[in-house]
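A single protein chain has been omitted from the complex, and every remaining protein chain is retained in its original position.
For clarity, chains are labelled A, B and C in written order, and residue numbers in each chain start from 1.
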Amino acid sequence: MDAQAVAFAIVAVVALVSGVGVVTTRNVAHAALFLLVSLASVAGVFILLVAEFLALVQVLIYGGAVTIVLLFALMLTRAEEFSNVRSNPQWAVAAVAALGVFGAMGAVILNDRLDTQELRGPSLQELGGELFTNWVVPFEIASLVLLMALIGAIILARASDSDEPGSGG
Amino acid sequence: MTPDVRFELLWPEFLVAGLAFLVFTLDFFVRPARKEVLAWVSAAGLAVIIAFTVPFLLNEHDSLFDGLYRVDSYALFFKVLSMGIGIAVILGSLHFVDRRLTHPGEYYAIIIVSVLAMMMMAASGELLTAYLSLELLSFCLYILSGFALQDRRSNEASVKYVLLGAFSSGLLLYGIVLLYGALGTTHFAGMAAALEGTGGVDGRLLVGLALVVAGLGFKLAAVPFHMWAPDVYQGAPMPITAYIAVGSKAAAFALALRLFYEALAPAYDEWQLLIAGMAALTMIFGNVVAIVQTNVKRMLAYSSVGQVGFLLMGIAALSPLASNALMVHLVGYSVTNFAVFFAITAFYNATGKDDIPDFAGLAGRAPFLAAAITVGLFSLAGLPFLAGFVTKFYLFSAAAAEGLLWLAGVAMVASLISLYYYLQLIRQMYIERAPEDEGGSVTVATPGVLAAVIGAMALGTVLLGVYPEPVLATIREATAALLDTGSAWPTLGSAGQ
Amino acid sequence: MMELAWLIPSLPAIAFAFMVTLGKRLPNWSAIAATGSIAVSFALFFFVFADWLGAKSFPHPENYTFVYSIDWLRAGDAILTWGMWIDPISLTMLGLVTAAALGIQVYSWSYMAHEPRFTWFFAVHSLFAASMLALVMADNLLLLYIAWELVGICSYLLIGFFYDRRSAAEAAKKAFITTRVGDVGLLIGILLLFVETGTFELSTIFAALAAGDLSEGIVTGAAVLMLLGAIGKSAQFPFHVWLPDAMEGPTPVSALVHSATMVVAGVYLVARIFPFFEASDTASLVLLSLGAVTAMGAAAMALVMTDIKRVLAYSTLTDLAFMMLALGAGSVTAGMFHLLLHGFAKATLFLGAGSVSHGSDKTDIRDMGGLRRVMPWTALAFGIGALSLGGLPPFGGFFSKDEVTLAVFLIEEPYRWIFLTVALTVGFMKALYMGRLFFSVFLGRLKPENEHAHEAGPAMLAPMLVFTTLGAVGGLLAFNWTDGYQGFGYFVFAGDHQEAFHPNWWIAAASAALAVAGFGITWLAYVTGSLRTDSIIAKVRPVHTLVANKFYVDEVYQWGIDQVMLRAGNAVAWVDRAFVNDIGVNGPGIVTEKSGTKLRLLQSGKIYNYALGMVLGFLAVAVAWWWAL
Partner (left out) sequence: MELYHVELLSAALFALGVYGVLARRNAIMILMAVELMLNAVTINAVAYAAFLDPGRLVGQVITVFVITVAAAEVGLAMAIILRLYRVRATANVDEADTMRG
């Protein structure tokens, strides 16, 4: 087993264990922290797959932005109940279904092995060049997506409960 | 920089985006009492863009960025349809917004952005672009469905929509990535070539396909991925319900049609039965559950789930005829549904009620609305001389021509069932008497603009039923474009129509 | 002008749309729109007819048919067209329907003047006219079927016009369900032909038939199946039960829909697809037998009914059966001729009956008598109509009845004697019941309580008298007048067998004698009183009871529905009472609704349940594929 494999094993285990934490802990804040750990280990996987830039993006955006947004929201709502959220009544069925999903995919993955080539990643320059030439249309769409999220968040979250006329529907 | 990309072909998209920003900006300068100016600007802007786009792109046929983005008559058809839908929704919601919503500027601008998203969904020739356009559309709809800020139901609708939407986009993305892994590309043309090359079909591809079907099925509201639809339809503000039912569905089908026809046609044998089964399940389920509904919006939600089943026939049959049929059914379905939904909106605007018994005696209180609803419902049920008959005739023939006779049979049964619950509403309007109390005998007034939109849609329903040929001619062009860029047609029997 | 014939049904359809949408706002305009549109259609008919006369190339009968069609939609090989089929048969119907609809609408202006749902009446009336006109001009079977169903729906709405009267609602439902049973046969027949020929076009289907592309079984099967639709619509045995009940509708409706036009749609259909009956002896024999059975039964029932409209209803049944006899005997000429003259005479009679009940508030003929004193014009019109339909020369009905009898006589089969006997007997009975009706209502002693009865106004009298005249002199159409018109047989005919009117004097004399005898007997019984009807009835008490109870056919059906259908329905599901009342006996509907109630439980309102549904859906697909691989 080479060093790369050992490293992968470690980050994979961390990612999975923290992932289990995300979906099983009863405390929302803990779940957010588990998610942060899991995301960080995914960044580790990216590094092992020669995608350093993506690893950086992963840490900055997910670790930085997403988790912070989640925690902010938790603080805004100040819900005492958030420290003890039970799973819903169908969790056992959910577990079976999720196992089914994993089983289906695992079977496929192990059954049809793909012929791989040498592990290699593009340079940052290549990625940037590609993004702004061939993928410029999706890039623009993505910027619109962000804008919509921004505007939507402002409309929906900012309005306070008293300054509006009667309800609609 | 790729030098040979003709960026000027993207003018319509830029113009629509520009219009959205214009409305966002104008919103700051328009006094609150005069916000309806924004609606007129939006609608007129879209109309001008249609007038510009049609001659501008009429004979263009290009595929930008190696087929990532298509400019062809198929895309043009859906561009015009999307903008038309946008205009109808904007004008149809004028009074609703006036009376029941805040933030009108954002409301109209977001609709324009979603129109842009629909246009791009039909033009995408690549999975990731398609996904991003779809997500843009979804974001707009998440916001719009929660736009009635103080209404618990509107909020509940948007919570359900956004969480399930995020979940479904997770499924869809995983599917896209699996397809990418199995085929090595996300471009439709490349996928088709790879599929033809491999001969056998490996498991990764099938699981990916199943996930893509699940993700798209969510957008289309096909059983069993439809469950969000009734709740969101019921909770969302009324014109937005119409918009989700019509616009989002049309765009999702535009995308699905291109995906299945251009990229996945070589694997036809693998997915035909799946889609056909889903179609049968969807039309039966939607129409059966619609029977027991008491809320009009909910009944129409299930009815439109049922309609999705009919539309899916057009994909399952995979032939030029089926593609024509799907598109013409989409047009007929859009026009018809708008007629019904806006008539119900007008009723709701005036009374604030939307349960089926509330419509008792409407024929006496608002004969115009009652007639429009009746025409629309009869068309949805597929009665002759109305759009629904023509389009269903087309769809059923297409399915039968491709050997899916059983599916056509199921569809006929489903149509019969639908007539039953449509008649319940019609019976309320024409046979039952209006309740004496609570002003039940007061005439329901419909503002001029809304009446014009309803009238135009009802007229369109009749025209399409009587003389569909002009629309069909356009649609044949669109299908030709689809086939032109498409790949091999493995099991096709019939020639292009 | 012929290519503009599509305007004829379109105008009433537009009037209908106008009334439904704006009728409440502009109540005074609705009757004007309805009558105006049908008046223009009526005028258009003459232009179309004149154009046809100019365009047809006499004497080449194969050039008598003009078809105009445009593509409605084409899906692959299947093409639907909007098409008009203009030939003598459809022209006859166009003239009859527009004339009858116009006259009866004018009549309704004052007859329905005090009805609160005046606008609705005219709206449905217009829709009926539009769909009936579309039906007679359709050049393809699908269009014909659609119009056929629309006509049925209008009939349903019009019978149930007084929907708050329970009997009217029941009658409407009965008519709808009974005719629907026949319509299913028609639809299957049409689909059978579509499967065999790949088209709905009449011309293509006839060409295939002429070329011998259809096997004998298919021809007979299609003919009999479509005949099912025809006998449903034309109320022939065993589907005749709905028509007498349909008299619950307003009288103008009975006149237009349930005697002059809609019920003859079945006859028209048989005439339209007549090549099939020409090609299949079996189908013709079925047609003949049904006609004979219905004619005998209905004539017997007409003799014992006491409600004025019911007598007329059974007489309609008899005459429809007469037309079927003619068609079964192979004479489209005689069938259509009788259809035309019956239409005029029966419109007269119904309008007269309406005028009687309007003026005297009575419907039972035993309560009437001597009404000629208070309503002389009605008496005159009704009398001529009755004598005509009773087959007394020289009125129109005599000639048409004679042509039918002659056609039956000319059947080249040994069994013609049976049918000839039936035709002559029924001819005699027609004179009997018409004499009984007319004499007991208008002649004899005026009862004191009827002295206040009054004559109808001019708006009601004028159409009545017009129809009277048409019915009285219409018989002259049978004769050879000019080179261009050598009798009805040179105008309406089957295939290319144009036939001049060659009366058989023996037949004519026999049927005239029987008619005179019939009227004579009733004169003795109901005017002079020298013949005691009571004693006759007493002698044949069991028979009378049987006939007066309409041969118990309704009871048999009711038993069938109660014992079989309802029990089955009960077994399938717990029959929801309101449901049955609202929609009718509808077993599958209940099952559907039950499953709807079950299935909606899946829709729990909880996000995670929905997500689970999606995942299970995905897994089902994956597993199915796994299996298939």
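Keep this in mind: a contact is a pair of C-beta atoms (placed from the backbone, for glycine too) under 8 Å apart; a residue touches a chain by one contact, two chains touch by 3 or more.
As the structure is a computational prediction, the values presented were derived from the model and not from experiment.
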Remark   = Out of B:Tyr107, B:Tyr174, B:Phe188 or B:Tyr333, the sole contact with the unshown chain comes from B:Tyr174
Query = Which chain C residues would touch the chain omitted from the figure, given the whole complex?
reply = 600-601, 603-608, 611-612, 615
Message = On chain B, where is the contact patch with the chain that was removed from view?
response = 128, 131-132, 135, 139, 142-143, 146, 149-150, 152-153, 155-160, 162-163, 166-167, 169-171, 173-174, 176-178, 180-181, 184-186, 230-231, 234-235, 292-293, 298
Chain A residues that touch the omitted chain in the full complex = 4-5, 8, 12, 15-16, 19-20, 22-23, 28, 31-32, 35, 38-39, 42, 45-46, 48-51, 53-54, 57-58, 61-62, 65-66, 69-70, 72-74, 76-77, 79, 81-82, 85-88, 90-91, 93-95, 97-99, 101-102, 105-106, 109-110, 113-114, 116-117, 119-122, 126-127, 130-131, 135, 138, 142, 145-146, 148-150, 152-154, 156-157, 161
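One rule holds for everything that comes next: only the chains that are shown with their structure count from here on.
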Inquiry  = Using mean CA coordinates as chain centres, what's the gap between chain B and chain C in Å?
reply    = 44
Ask   = Cα centroid separation between chain A and chain B, in whole Å?
value = 30
Task = Check each residue of chain B and list the ones that touch at least two other chains.
result = 203, 206-207
Inquiry  = Using the touch definition from the top, which residues of chain A touch two or more other chains?
reply    = 104, 107
Key: List of chain B residues in touch with chain A within their complex   = 1-2, 10, 17, 24, 64-66, 68-69, 96, 99-103, 106, 110, 113, 116-117, 120, 128-129, 132-133, 135-136, 139-140, 142-143, 146-154, 158, 181, 202-204, 206-207, 235, 237-238
Inquiry  = If we count contacts the way the header does, which residues on chain C are in touch with chain A in the complex?
reply    = 606, 608-609, 612, 615-616, 618-619, 622-623, 626
Remark   = Touching chain B in the complex, chain C uses residues 20-25, 71-78, 80, 82, 146, 163, 582-583, 589, 592-593, 595-597, 599-600, 602-603, 605, 607, 609-611, 613-614, 616-618, 621-622, 624-625, 629
